[in-house]
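Removed: one protein chain of the complex. Kept in place: all other protein chains.
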């Protein structure tokens, strides 16, 4: 077990600085000590745990109820799965409904169960790019469908860059909400 | 139905291509831009140093010197722009919309009290102690759609936010955490491995003591009777019927509060948690018990 830092408060370990050149006071007169509190940084530089009587007394408890509180405070190693019931959630979050092979393409959720649509802003707001990631399957049909959907609502042509290997489509402009609405319709 | 697409197509293509080895891989075109020396018309010639003078001769005048007149940096003797900045705290915002999203996607458990520790442990909210961040500021974005019944403890909340939470039958408290406790909360797993006893929370400094003692802001040091009075006041102001906590089956959870000196629910300051042995070490000495519970 690692050395405990329950040192008795009354006995602070102190270093008495000795400056060469200064004469030591003659014995009998107590010097004014500038107390420097010592803190140990590493295992090798810290003193070893000696006789338990030098340290304050403690009791070891293994109460499962108290340990529950400890577990509550620790981080979980896994992202908890959400409820996948297809109902209305107050925040506007929708669970993924579509199965992988419902459409010629498929867009799974990110590890946080969110839709993989992002907005990147460059050049101090002059350039905005909407990115749709994690696309599986026929990316070209998806691209044409999205292009039609967005251009119809926006009434102007849009620049698109598709990368089949990555499964990524980039739209020139801020169409994040439109893309997410399209995905909600499909159930992605 | 189309054939293989995307990744599967790429992987099946690789079956016909030579073995990927150290001698036939390269990066995307344009990834490595070799640094070019300035030569000739662009970047070269005088290499950005101009003509004659101290600039080209690399013998510059000292920084800030304005060739004799009283320089800008000496004109003003007192510029107190950042005075006391190290004492001013910031509260990175967390909107009610985000909070509702966390609850809907099961990242936060509304059946247990929510405090700064649980919000940080979701991994979706972060704060930097070195930037003088002191906790969560619950903002009113998404106040209209908020429907969760929670017992939440934040560091700063405005009136509409408090009203929204209490309207849905929850409770909200504002509490203060000092810097040492914030360092502990940032990474609790790591803190437990150090073997340092759980610290006790310090009282808020004078500039925010009033905030945490007033019932209007649901401060953790305020009088509970005043708080229940203020709950009624808010319900009348915002026009909703105040749900009775006593009738609620979750009453115990909703009224669970931490002691002003307590950092974690259920764990007292002064205890040392040993994760390896799954045990808690508690000090026996009276003076220590007194110190930690004072």
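The first chain written gets the first letter, and so on, giving A and B; residue counts start at 1 in each chain.
Following the convention adopted for this analysis, a residue touches a chain if its C-beta (ideal position, glycine included) is under 8 Å from a C-beta of that chain, and two chains touch if they have at least 3 such contacts.
Operating definition for what follows: contacts and distances are computed from a predicted model.
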| item | value |
| --- | --- |
| Among "Large ribosomal subunit protein uL4m", "Glutamyl-tRNA(Gln) amidotransferase subunit A, mitochondrial", "Transmembrane and coiled-coil domain-containing protein 6 isoform X1" or "Guanine nucleotide exchange factor MSS4", the UniProt name of the subunit that does not appear here | "Large ribosomal subunit protein uL4m" |
| Identified contact with the non-displayed chain, of A:61, A:76 or A:177 | A:76 |
| Per the touch definition above, residue among B:27, B:41, B:67 or B:294 touching the missing chain | B:27 |
| Contact residue for the chain not shown (choose from B:71, B:123, B:205 or B:224) | B:123 |
| Contacts of subunit A with the absent chain, listed as residue ranges | 75-79, 81, 96, 99-101, 106, 108-109, 111, 136-137, 165-167 |
| Residue ranges of subunit B at the interface with the undisplayed chain | 6-8, 10-12, 14-15, 17, 19-22, 25-28, 31, 122-124, 126, 190 |
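Everything that follows uses one rule, which is that only the chains that are shown with their structure count from here on.
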| item | value |
| --- | --- |
| Centroid distance [mean C-alpha coordinates] between subunit B and subunit A, Å | 11 |
| In the complex, subunit A residues that touch subunit B | 1-6, 9, 56-63, 65-70, 72-76, 79-83, 89-93, 104, 112-113, 135-139, 164-165, 167 |
| Complex contacts: residues of subunit B adjacent to subunit A | 1-2, 5-7, 9-10, 97, 100-101, 103-107, 112, 117-118, 121, 123-124, 142, 145-148, 188-189, 192, 195-197, 264-267, 272-285, 287-288 |
